[in-house]
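Structure, as C-alpha coordinates:
Note that one protein chain of the assembly has been removed; the remaining protein chains are unaltered in position.
Think of it as A and B in the order they're written, each chain with its own count starting at 1.
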Amino acid sequence: MNRTADLRSRSLIRITLISLLTLAFLSITAAEANSPTAGKQKMVIQVSDNSPGKWNLALNNARNAQNALGGADNVDVEIVVYGPGIGMLEMDSETGNRVANALDQGVKIVACENTMRARDLTKGDMLPDIGYVPAGVIEIMKQQQQGYTYIRP
Amino acid sequence: MNRTADLRSRSLIRITLISLLTLAFLSITAAEANSPTAGKQKMVIQVSDNSPGKWNLALNNARNAQNALGGADNVDVEIVVYGPGIGMLEMDSETGNRVANALDQGVKIVACENTMRARDLTKGDMLPDIGYVPAGVIEIMKQQQQGYTYIRP
Partner (left out) sequence: MNRTADLRSRSLIRITLISLLTLAFLSITAAEANSPTAGKQKMVIQVSDNSPGKWNLALNNARNAQNALGGADNVDVEIVVYGPGIGMLEMDSETGNRVANALDQGVKIVACENTMRARDLTKGDMLPDIGYVPAGVIEIMKQQQQGYTYIRP
(Lines give C-alpha, C1' and ligand atoms only; values in the text may rest on other atoms or scores of the structure.)
Protein backbone atom coordinates (compact mmCIF):
# COMPACT_ATOMS: atom_id res chain seq x y z
CA MET A 1 0.00 0.00 0.00
CA ASN A 2 1.08 3.58 -0.75
CA ARG A 3 2.33 5.00 2.55
CA THR A 4 2.06 8.72 1.70
CA ALA A 5 -1.53 8.50 0.48
CA ASP A 6 -2.42 6.46 3.56
CA LEU A 7 -0.99 9.08 5.93
CA ARG A 8 -2.75 11.84 3.99
CA SER A 9 -6.06 9.94 4.25
CA ARG A 10 -5.65 9.46 8.00
CA SER A 11 -4.92 13.12 8.63
CA LEU A 12 -7.84 14.09 6.37
CA ILE A 13 -10.17 11.89 8.43
CA ARG A 14 -8.87 13.54 11.59
CA ILE A 15 -9.35 17.11 10.23
CA THR A 16 -12.84 16.31 8.97
CA LEU A 17 -14.00 14.81 12.26
CA ILE A 18 -12.62 17.69 14.32
CA SER A 19 -14.28 20.21 11.96
CA LEU A 20 -17.62 18.39 12.13
CA LEU A 21 -17.54 18.19 15.93
CA THR A 22 -16.64 21.89 16.23
CA LEU A 23 -19.42 22.83 13.85
CA ALA A 24 -21.96 20.63 15.65
CA PHE A 25 -20.95 22.26 18.94
CA LEU A 26 -21.32 25.76 17.43
CA SER A 27 -24.74 24.93 15.95
CA ILE A 28 -26.03 23.60 19.24
CA THR A 29 -24.61 26.59 21.14
CA ALA A 30 -26.25 29.04 18.72
CA ALA A 31 -29.57 27.20 19.00
CA GLU A 32 -29.35 27.17 22.80
CA ALA A 33 -28.56 30.89 22.97
CA ASN A 34 -31.75 31.63 21.06
CA SER A 35 -33.89 29.22 23.02
CA PRO A 36 -36.34 31.08 25.28
CA THR A 37 -35.97 28.42 27.95
CA ALA A 38 -32.17 28.49 28.19
CA GLY A 39 -30.71 28.95 31.69
CA LYS A 40 -32.36 30.56 34.72
CA GLN A 41 -36.00 31.60 34.45
CA LYS A 42 -36.55 35.36 34.07
CA MET A 43 -39.67 37.51 34.40
CA VAL A 44 -40.18 41.25 33.91
CA ILE A 45 -43.38 42.66 35.43
CA GLN A 46 -44.71 46.05 34.33
CA VAL A 47 -46.46 48.55 36.60
CA SER A 48 -47.88 51.56 34.75
CA ASP A 49 -51.25 52.11 36.45
CA ASN A 50 -51.98 54.55 39.26
CA SER A 51 -53.72 51.82 41.20
CA PRO A 52 -52.63 50.28 44.51
CA GLY A 53 -54.64 47.21 43.50
CA LYS A 54 -52.35 46.77 40.51
CA TRP A 55 -49.26 47.39 42.65
CA ASN A 56 -50.34 44.61 45.01
CA LEU A 57 -51.13 42.34 42.07
CA ALA A 58 -47.65 42.92 40.60
CA LEU A 59 -46.09 42.11 44.00
CA ASN A 60 -48.27 38.96 44.27
CA ASN A 61 -47.15 37.89 40.78
CA ALA A 62 -43.50 38.31 41.77
CA ARG A 63 -43.95 36.33 45.00
CA ASN A 64 -45.96 33.57 43.29
CA ALA A 65 -43.33 33.24 40.56
CA GLN A 66 -40.60 32.85 43.19
CA ASN A 67 -42.66 30.37 45.22
CA ALA A 68 -43.64 28.27 42.22
CA LEU A 69 -40.09 28.09 40.87
CA GLY A 70 -38.30 27.46 44.15
CA GLY A 71 -37.12 30.92 45.16
CA ALA A 72 -34.91 33.75 43.94
CA ASP A 73 -32.09 31.34 43.09
CA ASN A 74 -34.21 29.88 40.29
CA VAL A 75 -35.90 32.95 38.83
CA ASP A 76 -34.86 36.55 38.26
CA VAL A 77 -37.89 38.77 38.80
CA GLU A 78 -37.78 42.46 37.93
CA ILE A 79 -40.62 44.96 38.41
CA VAL A 80 -40.40 48.02 36.11
CA VAL A 81 -42.45 50.99 37.31
CA TYR A 82 -43.22 53.91 35.01
CA GLY A 83 -45.80 56.51 33.99
CA PRO A 84 -48.88 56.74 36.23
CA GLY A 85 -47.58 53.74 38.22
CA ILE A 86 -44.69 55.70 39.72
CA GLY A 87 -46.58 56.33 42.99
CA MET A 88 -45.89 52.70 43.88
CA LEU A 89 -42.28 53.69 44.57
CA GLU A 90 -42.75 57.11 46.13
CA MET A 91 -41.93 57.50 49.82
CA ASP A 92 -45.60 57.61 50.87
CA SER A 93 -46.61 54.58 48.76
CA GLU A 94 -49.42 52.45 50.21
CA THR A 95 -47.35 49.42 49.29
CA GLY A 96 -44.06 50.66 50.75
CA ASN A 97 -43.79 47.76 53.23
CA ARG A 98 -44.48 45.16 50.60
CA VAL A 99 -41.93 46.78 48.25
CA ALA A 100 -39.30 46.58 51.02
CA ASN A 101 -40.20 42.95 51.62
CA ALA A 102 -39.97 42.08 47.92
CA LEU A 103 -36.54 43.75 47.71
CA ASP A 104 -35.47 41.61 50.70
CA GLN A 105 -36.64 38.53 48.82
CA GLY A 106 -34.40 39.33 45.87
CA VAL A 107 -36.93 40.97 43.56
CA LYS A 108 -35.35 43.79 41.54
CA ILE A 109 -37.57 46.88 41.46
CA VAL A 110 -36.73 49.86 39.25
CA ALA A 111 -38.21 53.32 38.65
CA CYS A 112 -38.25 55.12 35.29
CA GLU A 113 -36.17 58.32 35.38
CA ASN A 114 -38.10 59.79 32.42
CA THR A 115 -41.25 59.59 34.50
CA MET A 116 -39.53 61.04 37.59
CA ARG A 117 -38.20 64.02 35.60
CA ALA A 118 -41.67 64.69 34.14
CA ARG A 119 -43.08 64.74 37.69
CA ASP A 120 -40.23 66.62 39.39
CA LEU A 121 -39.36 63.62 41.52
CA THR A 122 -35.81 63.06 42.76
CA LYS A 123 -34.26 59.95 44.30
CA GLY A 124 -34.85 61.59 47.70
CA ASP A 125 -38.59 61.31 47.08
CA MET A 126 -38.42 57.58 46.46
CA LEU A 127 -38.40 54.44 48.61
CA PRO A 128 -34.94 53.23 49.65
CA ASP A 129 -33.02 50.42 47.91
CA ILE A 130 -34.91 50.53 44.61
CA GLY A 131 -33.04 50.78 41.30
CA TYR A 132 -33.34 53.31 38.49
CA VAL A 133 -33.45 53.03 34.71
CA PRO A 134 -33.34 55.90 32.16
CA ALA A 135 -36.58 54.76 30.44
CA GLY A 136 -38.97 52.10 31.73
CA VAL A 137 -40.23 51.11 28.31
CA ILE A 138 -36.69 50.55 27.01
CA GLU A 139 -35.84 48.46 30.09
CA ILE A 140 -38.85 46.22 29.37
CA MET A 141 -37.83 45.95 25.71
CA LYS A 142 -34.23 45.14 26.59
CA GLN A 143 -35.22 42.48 29.11
CA GLN A 144 -37.69 40.83 26.73
CA GLN A 145 -34.84 40.60 24.23
CA GLN A 146 -32.69 38.98 26.93
CA GLY A 147 -35.25 36.20 27.36
CA TYR A 148 -37.35 37.67 30.17
CA THR A 149 -41.02 36.68 30.06
CA TYR A 150 -43.19 39.79 29.98
CA ILE A 151 -46.07 40.00 32.47
CA ARG A 152 -48.41 42.99 32.51
CA PRO A 153 -50.74 42.50 35.52
CA MET B 1 -3.63 3.04 -8.93
CA ASN B 2 -3.32 1.89 -5.31
CA ARG B 3 -6.46 -0.06 -4.56
CA THR B 4 -6.45 0.27 -0.76
CA ALA B 5 -6.05 4.06 -0.84
CA ASP B 6 -8.80 4.27 -3.45
CA LEU B 7 -11.23 2.31 -1.26
CA ARG B 8 -10.27 4.38 1.74
CA SER B 9 -10.96 7.60 -0.24
CA ARG B 10 -14.35 6.36 -1.37
CA SER B 11 -15.46 5.41 2.12
CA LEU B 12 -14.13 8.73 3.42
CA ILE B 13 -16.25 10.60 0.85
CA ARG B 14 -19.27 8.56 1.94
CA ILE B 15 -18.72 9.22 5.69
CA THR B 16 -18.14 12.92 5.08
CA LEU B 17 -21.29 13.37 3.00
CA ILE B 18 -23.47 11.48 5.47
CA SER B 19 -22.04 13.54 8.34
CA LEU B 20 -22.63 16.81 6.48
CA LEU B 21 -26.22 15.90 5.60
CA THR B 22 -26.95 14.84 9.19
CA LEU B 23 -25.46 18.06 10.51
CA ALA B 24 -27.40 20.20 8.01
CA PHE B 25 -30.60 18.44 9.07
CA LEU B 26 -29.84 18.98 12.77
CA SER B 27 -29.04 22.69 12.19
CA ILE B 28 -32.27 23.28 10.33
CA THR B 29 -34.28 21.35 12.94
CA ALA B 30 -32.72 23.36 15.78
CA ALA B 31 -33.42 26.62 13.95
CA GLU B 32 -37.03 25.59 13.26
CA ALA B 33 -37.62 24.61 16.89
CA ASN B 34 -36.62 28.11 17.97
CA SER B 35 -38.56 29.88 15.27
CA PRO B 36 -41.57 31.70 16.75
CA THR B 37 -43.63 30.90 13.66
CA ALA B 38 -43.00 27.15 13.65
CA GLY B 39 -46.09 24.93 13.54
CA LYS B 40 -49.62 25.78 14.70
CA GLN B 41 -50.35 29.32 15.83
CA LYS B 42 -50.72 29.76 19.61
CA MET B 43 -52.08 32.61 21.72
CA VAL B 44 -52.35 33.02 25.48
CA ILE B 45 -54.74 35.75 26.66
CA GLN B 46 -54.54 37.09 30.21
CA VAL B 47 -57.53 38.19 32.31
CA SER B 48 -56.56 39.84 35.60
CA ASP B 49 -59.04 42.73 35.88
CA ASN B 50 -62.30 42.70 37.82
CA SER B 51 -64.12 44.11 34.82
CA PRO B 52 -66.80 42.39 32.72
CA GLY B 53 -65.79 44.74 29.90
CA LYS B 54 -62.32 43.17 29.94
CA TRP B 55 -63.78 39.67 30.14
CA ASN B 56 -65.83 40.35 27.02
CA LEU B 57 -62.81 41.86 25.29
CA ALA B 58 -60.73 38.75 26.08
CA LEU B 59 -63.50 36.54 24.68
CA ASN B 60 -63.73 38.77 21.57
CA ASN B 61 -59.96 38.49 21.08
CA ALA B 62 -60.17 34.69 21.29
CA ARG B 63 -63.03 34.53 18.78
CA ASN B 64 -61.39 36.99 16.38
CA ALA B 65 -58.12 35.05 16.49
CA GLN B 66 -59.97 31.83 15.63
CA ASN B 67 -61.98 33.52 12.87
CA ALA B 68 -58.96 35.24 11.32
CA LEU B 69 -56.86 32.09 11.34
CA GLY B 70 -59.50 29.66 10.12
CA GLY B 71 -60.78 28.09 13.33
CA ALA B 72 -59.58 26.08 16.31
CA ASP B 73 -57.71 23.64 14.06
CA ASN B 74 -55.27 26.39 13.12
CA VAL B 75 -54.75 28.20 16.41
CA ASP B 76 -54.57 27.13 20.05
CA VAL B 77 -56.12 29.86 22.18
CA GLU B 78 -55.86 29.76 25.98
CA ILE B 79 -57.36 32.29 28.39
CA VAL B 80 -55.62 32.41 31.79
CA VAL B 81 -57.72 34.00 34.53
CA TYR B 82 -56.16 35.11 37.82
CA GLY B 83 -56.19 37.72 40.57
CA PRO B 84 -59.06 40.21 40.46
CA GLY B 85 -60.18 38.67 37.14
CA ILE B 86 -61.31 35.42 38.78
CA GLY B 87 -64.98 36.53 38.86
CA MET B 88 -65.08 35.83 35.13
CA LEU B 89 -65.09 32.12 35.95
CA GLU B 90 -67.28 32.07 39.07
CA MET B 91 -70.71 30.46 38.81
CA ASP B 92 -72.54 33.79 38.75
CA SER B 93 -70.24 35.39 36.14
CA GLU B 94 -71.92 37.92 33.85
CA THR B 95 -70.08 36.26 30.99
CA GLY B 96 -70.95 32.65 31.92
CA ASN B 97 -72.80 31.99 28.65
CA ARG B 98 -69.96 33.37 26.55
CA VAL B 99 -67.42 31.31 28.51
CA ALA B 100 -69.46 28.15 27.81
CA ASN B 101 -69.64 29.09 24.14
CA ALA B 102 -65.88 29.72 23.91
CA LEU B 103 -65.20 26.33 25.55
CA ASP B 104 -67.48 24.76 22.92
CA GLN B 105 -65.42 26.47 20.22
CA GLY B 106 -62.22 24.87 21.49
CA VAL B 107 -60.83 27.77 23.53
CA LYS B 108 -59.01 26.52 26.63
CA ILE B 109 -59.93 28.56 29.72
CA VAL B 110 -58.11 28.06 33.02
CA ALA B 111 -58.45 29.48 36.54
CA CYS B 112 -55.53 30.14 38.90
CA GLU B 113 -55.68 27.93 42.01
CA ASN B 114 -53.48 30.39 43.98
CA THR B 115 -56.17 33.02 43.47
CA MET B 116 -58.98 30.58 44.34
CA ARG B 117 -57.28 29.59 47.60
CA ALA B 118 -56.77 33.26 48.57
CA ARG B 119 -60.50 33.87 48.02
CA ASP B 120 -61.81 30.62 49.53
CA LEU B 121 -63.16 29.45 46.21
CA THR B 122 -63.45 25.75 45.41
CA LYS B 123 -64.06 24.05 42.07
CA GLY B 124 -67.74 23.80 43.09
CA ASP B 125 -67.94 27.60 42.98
CA MET B 126 -66.69 27.76 39.41
CA LEU B 127 -68.23 27.43 35.94
CA PRO B 128 -68.27 23.88 34.53
CA ASP B 129 -65.70 22.54 32.05
CA ILE B 130 -62.97 25.09 32.74
CA GLY B 131 -59.42 23.98 33.53
CA TYR B 132 -57.20 24.75 36.52
CA VAL B 133 -53.54 25.71 36.88
CA PRO B 134 -51.55 26.01 40.13
CA ALA B 135 -50.42 29.60 39.36
CA GLY B 136 -51.77 31.77 36.53
CA VAL B 137 -48.59 33.79 36.17
CA ILE B 138 -46.48 30.64 35.80
CA GLU B 139 -48.89 29.26 33.19
CA ILE B 140 -48.51 32.47 31.16
CA MET B 141 -44.72 32.29 31.50
CA LYS B 142 -44.62 28.63 30.49
CA GLN B 143 -46.83 29.17 27.47
CA GLN B 144 -44.82 32.18 26.27
CA GLN B 145 -41.75 29.96 26.45
CA GLN B 146 -43.59 27.37 24.34
CA GLY B 147 -44.11 29.92 21.57
CA TYR B 148 -47.52 31.27 22.57
CA THR B 149 -48.08 34.92 21.65
CA TYR B 150 -49.01 36.91 24.77
CA ILE B 151 -52.07 39.15 24.58
CA ARG B 152 -53.13 41.25 27.54
CA PRO B 153 -56.47 42.91 26.60
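Odds and ends about this structure:
We adopt the following convention: a residue touches a chain if its C-beta (ideal position, glycine included) is under 8 Å from a C-beta of that chain, and two chains touch if they have at least 3 such contacts.
Note that the structure is a prediction, hence the values are computed from the model and not measured.
When the omitted chain is restored, the residue from A:Gly39, A:Pro52, A:Gly71 or A:Pro134 that touches it is A:Pro134. For chain B, the list of residues touching the undisplayed chain reads 1-2, 5-6, 9, 12-13, 16, 20, 23-24, 27-28, 30-31, 34-37, 41, 43, 53, 57, 60-61, 64-65, 67-69, 149-153. Looking at chain A, the residues touching the absent chain are 2, 4-5, 8-9, 12, 15-16, 19-20, 23, 26-27, 30-31, 33-34, 46, 48, 83-84, 114, 134-135, 137-138, 140-141, 144-145, 150, 152.
Assume only the chains that are shown with their structure count from here on.
Rounded to whole angstrom units, the spacing between the C-alpha centres of chain A and chain B is 21.
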